[in-house]
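Let me begin by presenting the structure, written as structure tokens, before commenting on it.
Complex shown without one protein chain; remaining protein chains in place.
Note that the chains are named A and B in the order they appear, and that numbering of residues resets to 1 at the start of each chain.
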Amino acid sequence: MARGMLRILRAKRSVTLLRGRLDGLEVTLSGRVLEEAFAELEARLAEQPTFYRGSSAVVSFGETAPTAADLARLRNVLGGAGVTLRALVGSAAELQALAALEGLEFDPPATSLSDSARSLVADFAGARNDIAARRKRGESSVRRAKVESERARAAELRLVEAPQGTLYHAATLRGGQTLHHSGNIVVVGDVNPGAELVATGDILVFGRLAGIAHAGAGGDENARIFAVELTPTQLRIASFIGTDEGPKRASAPSPEVAIARDAKIVVLSLDELSRLEPSGASSA
Amino acid sequence: MNARAIVVTSGKGGVGKTTTTANLGATLAKRGKRVVLIDADIGLRNLDLVLGLEKRIVFDLVEVAEGRCQLRQALIKDKRFDSLSILPAAQTREKDAITPEQFGAIVNRAAEVADYVLIDSPAGIESGFRNAVAGATEAIVVTTPEVSAIRDADRVVGKIAAVGKPIRLIVNRLRPEMVRSGDMLSVEDVCDVLSVELLGIVPDDEEVIDTTNRGEPIVLNESNRLRAIYDKIARRLEGELVPFTSFDNQTLFGRLIDALKAG
Partner (left out) sequence: MHQIQAHDTVIVSPSTSSEQAANAAKAGRAIVVTSGKGGVGKTTTTANLGTALARRGARVALIDADIGLRNLDILLGLESRVQHHLLDVLEERASLDDALVADKHTEGLFLLAAAQAREKDDVETAKMQALVASLRERFDYVLIDSPAGIELGFRNAVAGATEAIVVCTPEVAAVRDVDRVVGLLGNRFRPQLIINRLRPQLVRKGKMLSVDDVNGILRLPLLGVIADEPEIIVTTNRGEPLALRAQNATGAAYHAIAARIAGEDVAPPVPPESKASILERIGSIFGGHRR
């Protein structure tokens, strides 16, 4: 499996605005006027419009307390380069509450860099040269990890942080839309063909699942996929992939669950599942 | 580069690029050629659907370009043929996710393991179209005998000719009875306007929509006349001089004689 990815930026100012981390980007806004910083961030991201696509960002505000409007602007700037806002770091009293309100993770400053991340920062210099050399040879300058290994790393790093939440999406997902989440995903609505769900935990669809669902994306082979109507294009659990090539069922749809068994993906009715696991299981 | 890399494009949407790519690719594969089909319509992928392979997609064009996987991991082998594979487009991305250079590099890699690489272009003349053309050394332009389709085809022919790539034409969805009643343009009219060498004439067929919905290329159906017609197109592509099926009696024979004279 490919190694985790590193994203490097040449620092132009004494305080680095933007820096690559193992699992995404780190944006440092502490001690800065927010509006200016946002403008500079926007410009820096625009230098390489597709380089950061798909990554997430941790933003540290130091002692500044951003407003909800500031966060909205920040999301906009990041979103323009395909980056999602994942966590806030800072010492302002309101920051933790604001993070919770916005559905973001919150890291108090002391634990923002784990030891492994700190040593990575030291490695940046060598990695930067390596990337430059590869660019010169015309190769892809960044080797990206497959989604599975990315999520696996993320799960490990977060063991000391807040427990994984469940992403609750109360709308239908249309073709081309994706939800990626560390934790479980619940969709109230349909997942149309062409849409994609990727979760490290379980996936539950209160509606028709017709797109692609990947549960246990971090490697958890016990993850499960539930749907009121399970007619997916493709199912994935951990590293197993399955698809239903059989004839279309004539009977009315009923709720079913997909699990991984013997390196295959198996679809069961809820009755059959409870017979398999009579004691039931719950997790926080 | 060993293989011929041919882009199938049109300008106007909905004239049959994807259906043509799928059926022509299948026909070439049946004739023993190694064929790779590439869907260049990022964000609106359909080639996989038309071949019934959508459930087997694991990796796509953009992931190959980004180095997340090898080309051979992304290629889906169509089990109905000995040597037909497709590289699906990405569905959840946009056309700027790949540069013309990256696309060209992928086409070249595919060409190393194939005799024919057919590239299914998106509709229009924007960046998706430009990427698709950049990867190819030849072009097939598909049009229907309708004024708006021909106008768009003309635009596309101009753009491809400007980069010096040879172009041949397929006239799709011809309805001979409408040509006879004067309600549809004839193949002659189309060729006159576009001044491009004719590769094939495909009549309209009710069965086509159903087969694309079910993911079964119509050339698999032995009793459908389109099978023989795509076979002729494949043979012409290989360099054979094959007479055009006469729908219209006299005028087409006249054209045939001209073709023979030209050698």
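One rule holds in what follows: a residue touches a chain if its C-beta (ideal position, glycine included) is under 8 Å from a C-beta of that chain, and two chains touch if they have at least 3 such contacts.
What you see is a predicted model; the values in this text were computed from it and never measured.
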Touched by the hidden chain, restricted to displayed chains: A, B
Residue among B:Pro88, B:Gly124, B:Gly200 or B:Pro217 that touches the chain left out of view: B:Gly124
Candidates B:Asn2, B:Gln70 or B:Ser148 - the one touching the absent chain: B:Ser148
Listed residues A:Gly54, A:Gly219, A:Gly242 or A:Pro255, member touching the removed chain: A:Gly54
Touching residues on chain B - with respect to the absent chain: 11-15, 18, 43-44, 46, 49-50, 91-95, 97, 122-128, 146-148, 151-152, 155, 175, 178, 183-185, 206-207, 209-210, 212-213
On chain A, residues whose C-beta touches the chain left out of the figure: 53-54, 75-76, 79-80, 82, 84-85, 101-103, 167, 169, 172-181, 190, 192-195, 210
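The rule we apply is simple: only the chains that are shown with their structure count from here on.
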Between chain B and chain A, distance of the C-alpha-averaged centres to the nearest whole Å: 38
Residues of chain B defined as touching chain A within the complex: 43, 54-58, 66-69, 91-92, 96-97
Touch list for chain A against partner chain B, complex: 2, 49-50, 53, 139-140, 142-146, 175-178, 193-196, 233-234, 241, 243-245
